[in-house]
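The complex is shown incomplete by one protein chain, all other protein chains being positioned as in the whole.
By letter and in written order, the chains are A and B; residue numbering begins at 1 in each of them.
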Amino acid sequence: MVVMDREKNSYTARELAHLVGGELVGDPDLVIKGVSGVGESRPDTVTFAENSTYLDKAEQSRAGLVIVPEEIEESSKNIIRVKNPRLAFARIASHFAPDMLYRPGIDETAVISSTACIGEDVSIHPHVVIDKEAVIGDRVILAPGVYVGPGVEIGDDTVIHANVVIEYDTVIGSNVIIHGGTVIGSDGYGFVTDEKGHHKIPQLGNVIIEDNVEIGANVTVDRGTSGPTVIKQGTKIDNLVQVAHNVQVGEENLIVAQVGVAGSTRLGRRVTLAGKVGVAGHIELGDNSTIAAGSIVTKNTPSGVFYSGNPAHDHREELKEQAAKRRLPELLKKVKELEKRIQELERS
Amino acid sequence: MVVMDREKNSYTARELAHLVGGELVGDPDLVIKGVSGVGESRPDTVTFAENSTYLDKAEQSRAGLVIVPEEIEESSKNIIRVKNPRLAFARIASHFAPDMLYRPGIDETAVISSTACIGEDVSIHPHVVIDKEAVIGDRVILAPGVYVGPGVEIGDDTVIHANVVIEYDTVIGSNVIIHGGTVIGSDGYGFVTDEKGHHKIPQLGNVIIEDNVEIGANVTVDRGTSGPTVIKQGTKIDNLVQVAHNVQVGEENLIVAQVGVAGSTRLGRRVTLAGKVGVAGHIELGDNSTIAAGSIVTKNTPSGVFYSGNPAHDHREELKEQAAKRRLPELLKKVKELEKRIQELERS
Partner (left out) sequence: MVVMDREKNSYTARELAHLVGGELVGDPDLVIKGVSGVGESRPDTVTFAENSTYLDKAEQSRAGLVIVPEEIEESSKNIIRVKNPRLAFARIASHFAPDMLYRPGIDETAVISSTACIGEDVSIHPHVVIDKEAVIGDRVILAPGVYVGPGVEIGDDTVIHANVVIEYDTVIGSNVIIHGGTVIGSDGYGFVTDEKGHHKIPQLGNVIIEDNVEIGANVTVDRGTSGPTVIKQGTKIDNLVQVAHNVQVGEENLIVAQVGVAGSTRLGRRVTLAGKVGVAGHIELGDNSTIAAGSIVTKNTPSGVFYSGNPAHDHREELKEQAAKRRLPELLKKVKELEKRIQELERS
């Protein structure tokens, strides 16, 4: 895969080294026009190698420039030496990534309340609706069909993809990305039941999303019953995830696709929930805990654990139990056989 | 959390007592401007206490008015005595809840077929599309970007949130709430397969949603293959739920987030499906049955049961089996040891 610059200028090797704080060994004036994997590289693309084995391959490729770890001293290629080549490559790639939703100004089909407050250099696409008293930061991008409800605040440099719904009083930080079709601030699921039916408990809280959060497509984050639902800074959420009312998601969590977190649960810092995990309501998950795919967490978990299963518990225990489960049919036969042998012994 | 009245007048204690059919003990002219939890209460807010322990706390708070159960005779606070304080509080809170989508009239950017029939005092937001022969009841709210297909009927006082899609011939009752991004009436998943591939079976039925149903965000409800998919009155559905073609959801069900119900299944009255439950197609779940989170229901279940597991069965049995599963690795060792002891006995 080669990604070439569609919209911006190209960069020299010197500029790229500066960009990632690395040391260039080679031609500083080499012009780079895109990023590539090793296999598809060209003289005007940059690739990366995480160790000397990969560097061997890169040296045999057509790449003009290779990002390498600091322990590499020299190469037959132009190299940029950095601490973390993958990270440096990601940063450079982001400079070549097409900025497809940048579109300065406000489209004439957008409907914007006269009491909304719009920042500078925004990109407001067709058919966006911004309701009363909303506050939109500088350089915010609102893609087509986005709805921003009354009193919503959106920080600088945030990108909201097409057809996202943001209900009233939601607060979104800076540098946030929200992908298409996601709904933020829908009512939490709360009812009082009597013999006549289920009566709605008004959901009077809101949603707070801190800086540098990314949220995938078709996610749902409900507003709090009273008080906020919170997603703390640096957390990354994948597609089709459900975050219920009054949940607090800690800093820098990784929440993979189709996870569901029930009401009032609190996730610590750097928690990882793999795909399809379910977390019960009103519990706490400790910092740095990791839950394996498809598990159901039913009670508080300490910090630093790796849990799996339904109900989730220590992953090594779960693996032992799974292995034992495989031997269950055989075990049943064995016990039957032993019983017979005991009967024999008892008889004699 | 304090919620104050943003848009309406405040209420006197007398008015609030009347509203919930309770008995006021205290100052009838006290002016209340919002609802609050005990912790954040103020002299102009109302809170509630479900028993005398909570009432002690409420009496030490700043709340001007407390809703209490009937068995409470008096208090140092102004009180309203009712049968169900939580329910009464929910009702009062709903009067203070901001009516954020109320916006009388039809926005000029809405596109409405000349053959559609629109009720009185509707709120039709920007970029709504109403297709031919649709019938919209009185006081209906259609938030921005809602699509109402041909022949759809929507009853009085129903609220449809932003970017919801309602496909042709869907029938929606009165007092229904549908949250953002939900799709009602998409084609059921039906194909005839031969050696050339999978051939679509046209989905010619529709969807019927009865009165007082609430449906969460990014839910999908498919139209019937022939005949309708039905969601009966008073049922409450959470976010990201899938209801397949020709399913019949009974009255007053509670269907929690990320549940999936496969085709032609019938759920009885007051069924509860906890988060992430899956229900197979072509089966029936009895009235008042409850299925625990993450379970997969594969066959008919009687009324009144509490089931869990995959496949779902009696919850107490499942708990016993889970406890036994934890002891499996130890059991395998034990049986090995017993076999040795039997060998010893057999040898002697």
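Here, a contact is a pair of C-beta atoms (placed from the backbone, for glycine too) under 8 Å apart; a residue touches a chain by one contact, two chains touch by 3 or more.
All figures in this text were calculated on a predicted structure; none of them were measured in a lab.
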From A:Ala97, A:Val135 or A:Ile283, residue that would touch the chain that is not displayed: A:Ala97
Hidden partner chain, touching residue among B:Leu101, B:Val176, B:Ile215 or B:Ala262: B:Ala262
Contacting the left-out chain in the complete assembly, out of A:Val25, A:Ile283 or A:Ile342: A:Ile342
Option touching the unshown chain, where A:Lys33, A:Arg81, A:His125 or A:His313 are the choices: A:His125
Subunit A, residues in touch with the chain not shown (by the definition above): 1, 3, 35-37, 84, 86-87, 90-91, 93-94, 96-98, 100, 107, 109, 125-127, 143-145, 161-163, 177, 179-181, 212, 214, 216-218, 234, 236, 238-240, 252, 254, 256-258, 275-276, 293-294, 322, 325-326, 328-329, 331-332, 335, 338-339, 342, 345-346
For subunit B, residues in touch with the removed chain: 109, 111, 127, 129, 131, 145, 147, 149-150, 163, 165, 167-168, 181-183, 186-187, 189, 191-192, 194, 197-202, 204-205, 218-220, 222, 224, 226-227, 240, 242, 244, 258, 260, 262, 276, 278, 280, 296, 310-311, 317, 320-321, 323-325, 327-328, 331, 334-335, 338, 341-342, 345
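One rule holds in what follows: only the chains that are shown with their structure count from here on.
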Angular offset of subunit A relative to subunit B [C-alpha, multiple of 5 degrees]: 120
Chain centre separation in whole Å, for subunit B relative to subunit A (CA means): 27
